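Apart from one protein chain that is not included, each protein chain of the complex appears where it belongs.
Right, subunit A next:
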Amino acid sequence: MHLAAHFPGVNNTTVWTGDPVGSQIDFASFEHLARTAERGRFDFFFLAEGLRLREHKGRIHDLDVMGRPEAITVLSALAAVTDRLGLAATVSATFNEPYELARRLSTLDHLSGGRAAWNVVTTSDAFTGENFRRGGFLDRADRYVRAAEFVATARALWDSWPADGTARPVAHQGPHFTVRGEFTLPRSPQGHPVIIQAGDSAEGRDFAAATADVIFTRHSTLAAGQEFYADVKGRLPAHGRDADSLKIMPGVTFVLGDTAADAQERAATIRREQVSPQNALVALEQVWGVDLSAYDPDGPLPDFDPVPDPELAQGRVRIGDPKAVADRWRALSEAKGLSIRETVIETTGRQSFVGTPAAVAEEMTAFVAARAADGFILVPHLTPGGLDDFVDRVVPLLQERGVLRTEYEGVTLRSHLGLPEPARPAGKG
C-alpha cells in the first residue's frame, strides 16, 4: 500500500478553530507534518496549489483557511529536514513555462537526493489568468495538449545530459512551446521527477494514462474507486504501458476513535466544525447561484429552482448541474427532515474512513485488495498534528498486516513507488 500526506488547508474541510490548531504558513507546521509522514514511512508529502484567492459573490471568500506558501520553495526546505520522504509539488502547466519549471523540479530532485514529484494540474480560467503574463483562458482540450507537450519538453530537458556526457542542446518546436538550448543541470538522482496527474475528464484520464506515474483522484468510495481504477488501468495498454506503471491514489479523510461509536461521534462533531452556519449558506449559494444570506441555516431549503451563475463562485471546482444537485438536496432534506446546514453536512465532504484504528486499517487494506486504489493520499483536517494519531495507531497495524513497509528500502521516490528509473539516453557516439 502506498501512502502520501496532503498538507491541509485552502479548502472547506480544514478545521481552524479550537485548541490543537496551528499555523497554516509557518515552516514549523510543514516540518511537523512531513516528519510525521516520514515516521509513518509514507511515500510522499503533497502540496496543492491555488494561484488566486477564491471569491464568492464578487468578494474574497473569507470563511475557510486561505493563504499558502509557494510549493517548490517549501519542499526544498523540507528536503533539509527529511531523508526519504518524497516531495510533491502541484504546479499548473498552464501558468508556467517548461524550461523554467523543468529546471526548478530538477533542482529539487538534486537537493533531495531523488525525491521530487510534480503534480501536473491544468487549472485554467480567465480568473486565475489575471495574475499572469500569459493571462487568458484555454479550453479543456487545449489545456491537456499544452500539459502533454509541457511534460514531453521537460523530459527532453531532463534527458539531455547522457551518462557522464556533457549537455546536448534540446530543440523543441510544438504548437505551445519553442525551446532551444542547453539544460543547466545534469540528470537528477531519480532520472526524472515523478509525474502525478489530478483531473477527472476523459482527456485528463488519457493524459494520465499516457504520461503520469501516479494519479491523485477524488473517487474515494469503494464502488467509484473500482470503476475509476478499471477505467484508467484499461487505458494503459493503448499507450504501451502495463498496469503497475501508474499508481492510483485517491485523496481520503479519516476519523479515529476508541470504539466505532466514539469515531462516529467525532466524525459528526468534525463535520459540524467544517460546515459552519455561514459556510452552509455559501454552499447553498454555490448551487442556487443567488444571494441567500437572508435564509436561516437551521431552516428549510429554498423552494425555487437554481439560477445558474458561473461568476458567483470563482476559483472553485464546479459541482455539476445545479438543478440536479438542488433536486437531490431537496429530496434528501424532505425525506430526512434536514435543515440547510444538516443537508450540506450530509451531502458534501464525505469522510472516507471512520472507525477504530483496527477497523480503518482493515478497510483500507480491503480497498487496495479490491482494486479500488493502489494507496491513498491522506488529507487530515488539522494542521499540523492531523496525522499524529494515524501514524501512531493505524500505521503499526498496517505494518503488522504486511501491507505497509516498516523501513524504506531505497532513497528515491521512484523506489518507494516501485517505479523504474526512466531509461538513460545513450552517451555520445
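The rule we apply is simple: contacts are C-beta pairs under 8 Å (C-beta built on N, C-alpha and C of every residue); 3 or more make two chains touch, one makes a residue touch a chain; residues count from 1.
Please note the rule applied: contacts and distances are computed from a predicted model.
Novice: For the chain not present in this complex, what protein name does its UniProt entry give, out of "Sulfate ABC transporter substrate-binding protein", "Fe-S cluster assembly ATPase SufC", "Nitrilotriacetate monooxygenase component A" or "Acetyl-CoA acetyltransferase"?
Specialist: For the chain not displayed, UniProt's protein name is "Nitrilotriacetate monooxygenase component A".
Novice: Touching the hidden chain in the complete assembly: which of A:Glu130, A:Asp231, A:Asp258 or A:Asp291 does that?
Specialist: In the complete complex, the chain left out is touched by residue A:Glu130.
Novice: Can you work out which residue in A:Leu111, A:Val145 or A:Val411 touches the chain that's missing from view?
Specialist: Missing-chain contact among the listed residues: A:Leu111.
Novice: Touching the missing chain, which residues of subunit A?
Specialist: The missing chain touches subunit A at positions 16-17, 25-27, 31, 50-53, 59-60, 62-70, 72-74, 76-77, 79-81, 95-97, 99-100, 103-104, 106-108, 110-111, 130-135, 177-182, 184-186, 276-279.
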